[in-house]
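These notes concern the structure reproduced below.
Of the protein chains in this complex, one is absent; all others appear in place.
Chain IDs A and B follow the sequence of writing; residue 1 opens each chain.
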Amino acid sequence: MTDKKENAPVLVIGAGIAGIEASLLLANSGRKVYLIEKTSYIGGNVIKFEEVFPNMDCATCMIAPKQQELLADENIELLTLSQVEAVSGAAGDFSVKIKQKAGYIDLVNCIGCSACFDPCPVEVDNEFEEGLTKRKAVYIPCAGALPNVPVIDTENCLRFKGQDCQACQEACAFEAIDFNQQDKELELKVGAIVVATGFSMFDINKTSQYGYKKLGGVYSAMEIERICASNGPTQGQITLQSGEAPKSVAIINCVGREEKGYCSSVCCMAALKLCHFLKNKLPELKITQFYSDLCIPGKAYQQFYQKVKESGVDFIRAEVTGVSESAKELAVKYKTDEGKENTLAADMVILNPALEPGADSAKLAGMLNIPQSREGFFSEKEPDLTPVATAQDGIFIAGCAQGPKDIAETIAEAEATAGRILSRSG
Amino acid sequence: MAKRLGVYVCECGTNIADKVDIDKVLAAVSALKDVEVADRYKLLCSGDGQGYLKQSITENGLTHLVVAACSPKQHETTFMKVCEQAGLNPYLFQLVNIREQCAWVTPDGEEATDKAIRQIRAAISRVHYHTALEKKGMECNPDVLVIGGGIAGIKASQILAAPDRKVYLVEKTASLGGKTKRFSKLFVNMESGPGLIAGEIERLQKSKNIEVLTESEAEQILGFLGNFEVKVVSKAEDKEDKEQNFNVGAVVLATGFELFDAKGLPQYGYGTLDDVYTSLDFEEMNLADGPTQGKVLLKNGQPPKSAAIIHCVGRAEKGYCSKVCCLYSFKFDRMLQSQLPGVKIAHFYSDLCIPGKANQKFYEDTRESGVEFVRSAVTEIAGGDKGLTVKYETETGAKGDLAVDMVILLPAMETSSDARKFAEMLNIPQDDKGFLAEEHQLLSPVASAVEGVFVIGCARGPQSIAESIVQAEAAAGKILSALVPGRKLELEVKTSQILESFCTGCKTCIEVCPYGAITFDEDRRISVVNEVLCHGCGNCAAACPSGAARLKHFTFPQIYQELKEVLR
Partner (left out) sequence: MGEGFTPRIVGFLCNWCSYAGADLAGAAKLEIPASLSVIRVMCSGRVDPVLVATALLQGADGVLIAGCHPGDCHYREGNYYARRRFALLKKTLETLGLDTERLMLAWVSASEGQRFGEVANQFAGQIMELGPNPMKTKISL
């Protein structure tokens, strides 16, 4: 192996916890790392969670030191708003074309004071908050997002619709808003690539029986995560549209499992976590979980389940056939394994969907020339023996890009990619 | 040397200047003791601002610096770098947060100004008591000790070994390969376990930088990250015990698993009834070099016509799901079906745990092949003249019997009995299930609470082979990142220290240190901080009754100065 190969920079795609962990380990060993992220912030999906199972750790507190370490690391070059456009070459000598979208904010001048938000006349749904709140066309996704730099959303900004609005520019005392910024194309030379593009949630709109987006009181698990979050749209207050706290909640698991054809590993635990959280906030709340098989692998998980169960959560092994509105409540219709049908009344329904590969996986797989599994996740070279390697030498996968998994497994895989890349045993 | 302090207030555009009357602040602090310069600047974190600051430090010959600006989370490192560039020790600097915690949260301008003055006075007082701190490095040994020659230990050794990094792989038994080499087939692709292990051992043997020590055990491991002293004793049956001593920088524990003892649950008849097997017994039966040369046979020498697979044996007793049993049970179905066409198989289970992208298909294929799944608790396995009877009860309380020729129990996985030995030797906590505990269950899954000691594979909980390998590679990643041959280990600057003359030897600090960074020097009868292990939390400083333990940069006098000024 040539010296160049051994010390070549590494490209990490995706700045969720997997990408952050891999970057930190590689950089600490002395490698130059390019970390590219398609959004304007780092931390991925995990920073959307107030608390994570099984110890109810505060996710932000857990990740923040790593985020800060990453931003301060001189070996790591973070490129936000960036995506891979083309890849050529081979292990040790890849050429990667990156497109970095203009954010129209001068990173040097911007101090993150957020003075530009208020004057912006545009209001659109905030994706980070699952559309539960509005944001401006110049915005940061949530309080505390890192890097603390806003971005202008050209799809909604009036100026990019041909109007002569410069409200944000006038409000900025630092001349940090620069409408003349152009998208950039970069050519990176790297020796190895880590794909850590994470997951998306199964689109519940593809189902009709649960009344999602049609009935008030029906939420996705991610919406509830944000509602539970102290930095979320309701500052952690759990209320129905009426403004009252719910008295009864039904959690429906395995939404989309049949469509996807696999068990998403973490949803049972995520649902148990929500129970724990909701019970803590609203001790009188009646919670019922609908499930088929409880999948709680891992040494600490069953204990968590028992704790939740003992706190008074009901578990019904049944298939939910429909959710409808009845008087002031929702009616959850279900069918047990033995074929018995029944209905449960609840004033809030939480749908717990499957995890699926990120939206751009197919495109990226094509560019990297790595196969995807039947389910659309990136494939391992050999599932048993080389779980973080791909069919392409020098290209590695970590985290939910490879398949649904929990935080610990994701971190271990990220560390494993670093192990493979830093290894000189051939 | 006389102190010359510089105090700089950042306007932060309008963010601070709008609320805080900076001129008033400057007037209030410029006459304080040793203040040489007190000035304002539009935006100190900007390139121009940093340039100005640097120049001002040099021109005024400043010995200490106070900057009042934003949160240290934003720009403490920025200004510390400026100090370095200006030749000033970066620890002779104090940043005052008058943006996030003053200007932005105090609607009244006068109150904000008063608060800013108090905070800056506090920082000026504090910085008088700062001392210059230097970054330190420590020589470290890049070699690694791997304990356990199963698949996890083998993979970790392979990845770590390099011309400048020797790996010692210590295995208790006479051969490498652990449990995996006894699995004739592996889920989900049904490849051969012995084949896989043979290939890996071959790769291992090609490396000149791995020393394999079989029939050997680590008897003593002393030290810390970058510098462990190891004693290994080899006890080959026909040879004299041989002791070897060497140094390594890190230790990887890959001690594997054992099965829950099914004899502890007499209702299943294991050990008392013929033809009741555990999963490992069944694996042995399927090996070409096993007791039946790979044939699935009953005690009477006949092939079984039917089999029951009982899931979750010991799960309730152990209190956790062992994660991989459901999946390997489907492998058993295929092994039975391929040898015994037409064999009837029934699984007794409560919940199917088949997480992961590829596994549902594995299950569905099993189901379609005619295997029956009975969601029931097995209450008893009864023996009889005509074979075995599985007595079961469904979730709704219905009872049933099924006659079968063979029963395969899937017992829970436990950590190996060696876990305790190493937990005690290395002072690593075990969780309430006996598994070796992670440094942080989520964020640091392969590191242990003891820095430089890693825990991988089933030693830390039930895992699949792929997961064990991920963890082996992960431990390697952490080690390769931290212990670079020829590079010194960079140490935390703001560590604790124990002042010899104040220490009474009460050992309180040793008790409260979360990192085991403090040891007792028996000769001098005092506690000593190991700077490699100290993370600088200051818990010892808070606990020390005699004021001997001091956290650098957060000493009592430093905090006291801040305190007295904010209370003025």
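Here is the rule we go by: contacts are C-beta pairs under 8 Å (C-beta built on N, C-alpha and C of every residue); 3 or more make two chains touch, one makes a residue touch a chain.
Worth saying up front: this structure is predicted, and the values here are computed from it rather than measured.
K.L.:
Which shown chains does the chain we cannot see touch?
P.N.:
Over the full assembly, the chain not pictured touches A, B.
K.L.:
Touching the hidden chain in the complete assembly: which of A:N75, A:T154, A:N231 or A:Q372 does that?
P.N.:
Answer from the full complex: A:N231 touches the omitted chain.
K.L.:
Considering the complete complex, identify which of B:I201, B:C506 or B:V566 is in touch with the unshown chain.
P.N.:
Going through B:I201, B:C506 or B:V566 one by one, B:V566 is the residue touching the chain not shown.
K.L.:
Specify the residue from the set B:L297, B:V512 or B:V528 that touches the hidden chain.
P.N.:
Once the missing chain is taken into account, the touching residue is B:V512.
K.L.:
For the chain left out of this view, which of B:S56, B:T78, B:T106 or B:S376 touches it?
P.N.:
Going through B:S56, B:T78, B:T106 or B:S376 one by one, B:T106 is the residue touching the chain not shown.
K.L.:
What residue numbers in chain B mark contact with the hidden partner chain?
P.N.:
For chain B, the residues touching the absent chain are 71-73, 97, 99-102, 104-108, 111-112, 114-115, 118-119, 122, 449, 494, 512, 514-515, 535-539, 541-543, 551, 554, 556, 559-560, 562-564, 566-567.
K.L.:
List every residue of chain A that touches the chain not included in the displayed model.
P.N.:
50, 55-62, 64-65, 114, 143-144, 148, 229-231, 235-236
We take it that only the chains that are shown with their structure count from here on.
K.L.:
Cα centroid separation between chain A and chain B, in whole Å?
P.N.:
23
K.L.:
Flag every residue of chain A that touches chain B in the complex, lowest number first.
P.N.:
Interface residues on the chain A side: 25-26, 28-30, 52, 54-55, 57, 62, 66, 68, 72, 108-109, 111-113, 115, 148, 173-174, 261-266, 293-303, 317, 337-338, 373-375, 377, 380, 383-388, 403-409, 411-420, 422-425.
K.L.:
Can you tell me which positions in chain B touch chain A when the two form their complex?
P.N.:
12-15, 43, 45-47, 70, 73-74, 77, 158-163, 186, 188-189, 191, 196, 200, 207, 209, 315, 319-323, 351-361, 375, 395-396, 431, 433, 435, 438, 440-446, 461-462, 465-467, 469-478, 480-482, 484, 487
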